[in-house]
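Missing here is one protein chain; the remaining ones are kept as they sit in the complex.
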Amino acid sequence: MWRYVLRRLLQAIPVFIGTTLLIYAMVFALPGDPIQALAGDKPIPANVLSTLRDRYNLNDPLLVQYGKYMWGLLQGNLGENYDGQKVADMLGGRWTVTAQLALTAWIFELVIGIALGVWAGLRRGKVADTLVLGGTTLLIAVPVFVLGYTAQILFGLHWQIFPTAGTDDGWPMSYLLPGMVLGSLGLSYVARLTRTSLAENLRADYVRTANAKGLSRARVVGRHALRNSLIPVVTYLGVDFGNLMGGAIVTEGIFNLPGIGQQVFQSIQLKEGPVVVGAVTVLVLIFLLVNLVVDLLYGLLDPRIRYE
Amino acid sequence: MTSLRDAGTRRGARGKVAALAAVALAASLGLSACGGSGGKSDGVFTAGHSEPDHLVPGNTTSSYSFDVLSGLFDNLEGLTKDGKAYNLAAESISTTDQKVWTIKVRGGQKFHNGEPVTAQSFADAWNNAAYGPNAYSANDYFSHIQGYDAMNPEDEKAKPKADKLSGVQVVDPSTLKVTLTAPFNQFPLLLTYPAFAPMPKAGLQDLKSFENHPIGNGPYMMSGNWERNKQIKLVPFPGYTGPRKPKNKGVIWKSYSSADSAYTDLRAGKIDVLQTIPAAKVPEAKRLLGDRFLPRKMGTMDYLGFPLWDERFANPDLRKAISMVIDRQGVNKAVYNGDYFPADSLLPSIIEGHRANACGELCTFDPAKAKTLFDKAGGFKGTMELYFSNAQPTYYQWMQIVANSLKQNLGIQDVQFRQVPASDYFSMLNKHEEKGPYRQNWEADYPSAQNYLENMWTTNANRMGWKSKEFDDLIAKANSSADHQRALQLYNQAEDVAIREMPMIPLWTWAGQGGRSSHVDNVTITAWSTGLIVNEVTVK
Partner (left out) sequence: MKTIDPGAADPGPPGAEPEPADAGAGAGAPGTAAAAVAAAGGGLGRASLWDDAWRELRRRWVFWASAGFLLLVALMAAVPRLFTSTGVNEGCDPNDAKLGPSGAHWFGTDLAGCDYYAHVVHGARPTLLIGVAVTLFAFVIALVFGMLAGYYGGLLDALIARLTDVFFGLPFVLGATVILVAFPSHGIGAMTLVLVLLGWTTMIRIMRAQVIAVRDADYVQAARLLGASDRRIMARHILPNAIAPVIVVATLNVGNVIAGEATLDFLGVGLQYPKVSWGLQLNLAQDSFVDHPHLLIFPAVFLSATVLSFLMLGDAARDALDPKLR
């Protein structure tokens, strides 16, 4: 078990370096000059430019820049952007917003997704099943920004059930609608996974045995079938949390939530390498970590899997 | 000017890149629950804007910084509401040749820390801002003053030969003598620019704490430090002796990360003044705010420039033809809800020296005439590439209308967009890498025709590669003229030359749309760097 964890951690190192280097190289490859970008339309005297470029290591070759950055990172320093703000400060408050949003979406996926999946799975081939399948396919098909705007116009402006945008009402009110929009895709997958898995398990031998023993339907479903059915669902839910953290650019934009995605999107346009790389680095770390945890969890849930 | 979404103007690019359309912008979040109404009854009001970048006067060109700085500092010259210079910290300003200026600093003025304001306070602050290695963002504004070149050598590795402006002499504690590189009669207006504020000795010794807690000579002083991404609180300075006496008990500049949330707070009465309401919310704001909706003309104007080094654009008739197929009214209606002002001159209407209809039929939509001119010029070969930045979604929208018209009315089949990241846009233009018409705008540093014409059309400064000795001479003559009216005439003559050759097409002037709560009154938002006139606001 521990050897497996160690091996996975070691494996994660090249992936981590590869991903951060890739994103660093991509930001580095962006044409244009970040210092000029901050100055806008005003010419900058050559010596001012060169002073600033030196200050932010912009004259170094890519690998040296990356090295310096990683060295700083190891010391817990995310660096500063080109007008001197600390990246950690810029991102700090934003993580809470993104985390709250991701969590809301995730809970929504978990509760509603599994409930719908069980409902459909128990009534396979009936109207409920068809409804759930059709509805979830539709949710997957509608792009998130269409869903977002539609939800905002209908629930926010028209019926005024939820606030239209912003974080003024705090958690949970401000995050409910965006959370549902963000979680709709995952919800569809969770519902369909649960449904299929449950339906399959209900046909399995051990369920037949349990039924034959005369156990109540609730007990058969609750204790035996559902428990086994949830293994792939848990896997999916675990991994999806990482995705939700990183995938909220559009939702954050529509609902005007000052989260990580918004910051990174702006920083890309301003060519603020340190901010982009800083945020993506943290996202990749979360992603890798969650993956590891899920793999371990998978083993706990399903004793047939052994880690060597 | 002081806008939450003045994207793409010449101010720093921070806060200009509209993330998702105009949905959200600017840096970091600052939406703490508190801060809003510091208590309506105590005479303090709250204004919303984006987070400033710096508060050392010479190190910022951000209008959000200006919001705060204009309360904290009194420059030598101030601006009236209609854009005229008047003596603020100066007692008098005089010149005989428009090149050497003698400025008397009014006596008895004090900084917030009690230090007296002298000629030296100005000289020190300017030297600090103009010194190349300090890398201040408003560095370039000092280039009119003699000795600037020695502090900012062309060669980037060279060490500057001087750390003081040789053109700035402190004659005695109350007299400053400034020698410029060339005669320049608009110098008093230049002195209104926030970078020309004075600084106390204490501030220059410790710039780090000065940034957090600027010590100025203006009507307001800091109450506590700059609470980053949250707010800056200003209270009246009891020792203030100048003409801008506060009519309120203070102002809180609250930082917003998005124009939308600032607007929401204005609607909810959590803030009292917002200088720019996001475009998408303007129709609603007009309805909801009624007479508390504050529209204003602005000094920001959009232009379409041509790369004249490309032979295909060398013929003025072609450029005029393009100007005449742009349906400025149509764009205004389709993209800006009819709120903007189609251009009829190279200058915005609020600038002294603007003549109505100076551009005449060249700025009027007339496809038939345009086509005749276009054919006369020999048409256009190859791809028509249109350049603009991604700072604002509206650029794309109106470029589409321009492109359609080029295709429809001039028969140019291959029209392509080149939407360049805001971060690269200006360096691309400066390197002359564009291969077709490009969008640019200008927002006045100070309200003068000279500021527009000289910076955008003179041979040394323009981006089009346009060379006109006639134009340059007229501007130089105007700059050295002692008579104001004569100077305006000469500026207008220069403008006519630029219209005749049309190296850059004027498009439209922006409109500013602000709002106030019912708790405040006498809210004036100017089109200049002074923005909101804070000291005149009254609190109910």
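Per-chain numbering from 1; labels A and B assigned in written order.
Going forward, contacts are C-beta pairs under 8 Å (C-beta built on N, C-alpha and C of every residue); 3 or more make two chains touch, one makes a residue touch a chain.
These numbers were taken from a predicted model, which means no experiment stands behind them.
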Worksheet, complete the sentence: Among displayed chains, the one left out touches A, B
Worksheet entry | Omitted-chain contact residue, chosen from A:73, A:99, A:112 or A:142 | A:142
Worksheet, complete the sentence: Checked against the full complex, the residue among B:143, B:241 or B:400 that touches the missing chain is B:400
Worksheet, complete the sentence: Among the options B:357, B:408 or B:518, the absent chain makes contact with B:408
Discussion item. Which candidate, A:18, A:67, A:170 or A:222, sits in contact with the chain we can't see?
Written reply: A:18
Worksheet entry | Hidden partner chain, residues of chain A it touches | 8, 11, 14-16, 18-19, 22-23, 26-27, 29-31, 124-125, 129-130, 133-134, 137-138, 140-146, 149-150, 153, 157, 185, 189, 192-193, 195-196, 232, 235-236, 239-240, 243, 246-247, 249-250, 253, 261, 264-265, 268-269, 276, 280, 283-284, 287-288, 291-292, 294-295, 298-299, 305
Discussion item. Touching the absent chain: which residues on chain B qualify?
Written reply: 20-23, 279-280, 283, 327, 329-331, 333-335, 390, 393, 396-397, 399-401, 403-404, 407-408, 415-421
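One rule holds in what follows: only the chains that are shown with their structure count from here on.
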Fill in: chain A-chain B separation of Cα centroids, rounded to whole Å
40
Worksheet item: Which bits of chain A are touching chain B when the two form their complex?
Response: 30-34, 36-52, 55, 83, 85, 89-90, 93-94, 97, 165-168, 250, 252-254, 256, 258, 262-263, 265-266, 269-271
Item to complete: Would you mind writing out the residues of chain B in touch with chain A in their complex?
Response: 9-14, 16-17, 19-20, 23-25, 27-29, 31, 53-54, 61, 132-133, 135-137, 139-140, 152-158, 160, 228-229, 257-258, 260-261, 264-265, 268, 390, 421-424, 426-428, 430, 440
